[in-house]
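After the structure tokens below, expect a handful of questions from me.
So, chain A:
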Amino acid sequence: MKKITVTLMVMLLAIGMVFANAQTEQASAAALGSAEAPLKVGLICIGDENDQGYTYNFMRGQREAQAKLEAEGYNVEWVVKFNTGEDSTCSDANIETAEEGCKIVFNNSYGFEPFMLEVAKDYPEVDFVSCTNCVSSHDDLPNTFNAFANIYEGRYVAGVLAGMKINQMIKEGKITPDQALIGYVGAFSFAEVISGFTSYYLGAKSVCPSVKMEVSFVGSWSNATAEADAAKTLADRGAVIISQHSDNTTPATAAQAAGVFHTGYNNDMTGVAPKASIISTRIDWSIYFYDFIKAYLSGEKLAQDWSKGMDEKAVVMTELNTAIAAPGSAEKMAQIMADISSGKIQVFDTSTFTVEGKKLTAAFARDTNGDFAPDTDEAVFDGAFHESYFQSAPYFTVKIDGITWLNEAF
Partner candidate 1 sequence: MNSNIAIEMRGITKRFGKVVANDSIDLIIKKGEILSLLGENGSGKTTLMNMLAGIYQPDEGQIFAEGEPLTIRSPKDAYECGIGMIHQHYKLVDVFTAAQNIVLGLKDEKLDLKTINSKVKEICDRYSFIIDPSMKIYDMSVSQKQTVEIVKVLYRGADILILDEPTAVLTPQETEKLFTVLRNMRADGKAIVIITHKLNEVMAISDEVAVLRKGKYIGTVKTCETSPQALTDMMVGHAVTLNIDRPKYDSQFPRLKVEGLTCVDDEGITKLDGVTFTAKGGEILGVAGIAGSGQKELLESITGLYPIKQGTVDFVTDEGKEKNLVGLTPMQIRKTGVGMAFVPEDRLGMGLVGSMGMTGNMMLRSWKKGKGVFLNRKSPEELAKKVWDELEVVTPSTSFPVRRLSGGNVQKVLVGREIASLPKILMTAYPVRGLDINTSYAIYNLLTEQKMNGVSVIFVGEDLDVLLELCDRILVLCGGKVSGIVDARTATKEEIGFMMTTVGGKEAADVQ
Partner candidate 2 sequence: MSSETVNIPFVRLAKRESMDPRKVWAIRIGSIVIAILLGMLPMFITGNNPFKAYQIIISGALGKPIYIKQTIKIAIPLLGCALAIAPCFKMRFWNIGAEGQITAGAIAASYFALNWYDKVPSFVLLAIMFIAATIAGGIWGLIPAFFKAKWNTNETLFTLMMNYIIIGIVSWLQGGPWEGRKGSQIIPMFNDSARLPVVFGIHCGWIIVLVLVILMHIYMNYTKHGYEIAVIGDSENTARYAGMNVGRIMMRTMFLSGGICGIIGFIVVTGANHTLYNGVANGVGFTSITVAWLSQLNAFAMILISIMLAILTKGSNTLQTKLKVPASISDIVIGILLFCMLSCEFFINYKLIFRPRKTEIKEASV
């Protein structure tokens, strides 16, 4: 027992010394963002750049935003936390970044929001942003934000290029029109993913009417093994093009190994699968980061729910892999992108798809009573379903004809 007491005393002493040393970080009188008083911004990531996908894309946005801000003379310091779990370690990460003096904290994963909201209550002077989620806009906390970009627009474009590639294969006699099958690796059977593969399918269908799609859900945002297995499964089932909504590059490599084509997400995947990957679409997070920080520094605040699209370059296409893309892809892509930006093309045009053989006439966008089923805001009007119109986070959850869910269990 005596030794325990001694040890305790030594520990207390150590703590005391640290307290004595702890430098209280006082913000000086200088304006935030200046050379003397850098603005600290936190970024909490679910993975790290090794995923070559989701978190990599965020880090890329962070670097580009930083460069732009630096060029304009702003002094911004980033505190990045990698590999954070969607659990109480996320609360801890938010607390820690806030305590480190960050005025803005970005959370990059959907699952972070509930934990972030808990912390946000205790730090009203810090702005907390949950990317891809949807609660902040209508909760009671003025310091919480949501952001997303209209990635379905980019997917639509990728879908068109996939359709063209299929057309080329049909024309070359490699497959019959009946064999025009797209395989899609989805993370969860969840609005963001459903909206994504539906827009992709509609894009493909707009050029190749006979195309069908099968979706395999892996049940994880980031599980390299399962994603590869799902892509392999789809290829084994006869898919000639694979696309994905998951964080890793393994679907691309699996597609290449199986001898089929692929379009990616988050990152240019032609590097890892030059013989398979035609193009990728990604969100350019630097737009949002830049806008948000700039607004913050100038004393304003962005809307609590932010969403931008192709028109504002928040959604971009990576470089086209001309070696394997169908002839005429580049021209077609430019035209479609212009049409989406101008509003000439509505991605979810209700005349282009059916639900159980019927035209879609009504679907709600948002859930307000917390039962997780949309109950307000009619999204179908003017002949189209308006995605990301009422809130940034996607809400298209309709199962349309032509798409088969291989495992809808979750």
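One rule holds for everything that comes next: contacts are C-beta pairs under 8 Å (C-beta built on N, C-alpha and C of every residue); 3 or more make two chains touch, one makes a residue touch a chain; residues count from 1.
The candidates came about this way: all candidates are chains of the complex that A comes from, given by their letters.
Nothing here was measured: the structure is a model prediction, and the numbers come from that model.
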If you had to name the candidate from 1 or 2 that touches chain A in this complex, which would it be?
2
Considering the complex alone, what residue numbers of chain A touch candidate 2?
1, 3-4, 7-8, 14-15, 18-19, 21-22, 79-83, 85-89, 92-93, 95-97, 99-100, 110-111, 114, 118, 188-191, 193-194, 219, 367, 372-373, 397, 409-410
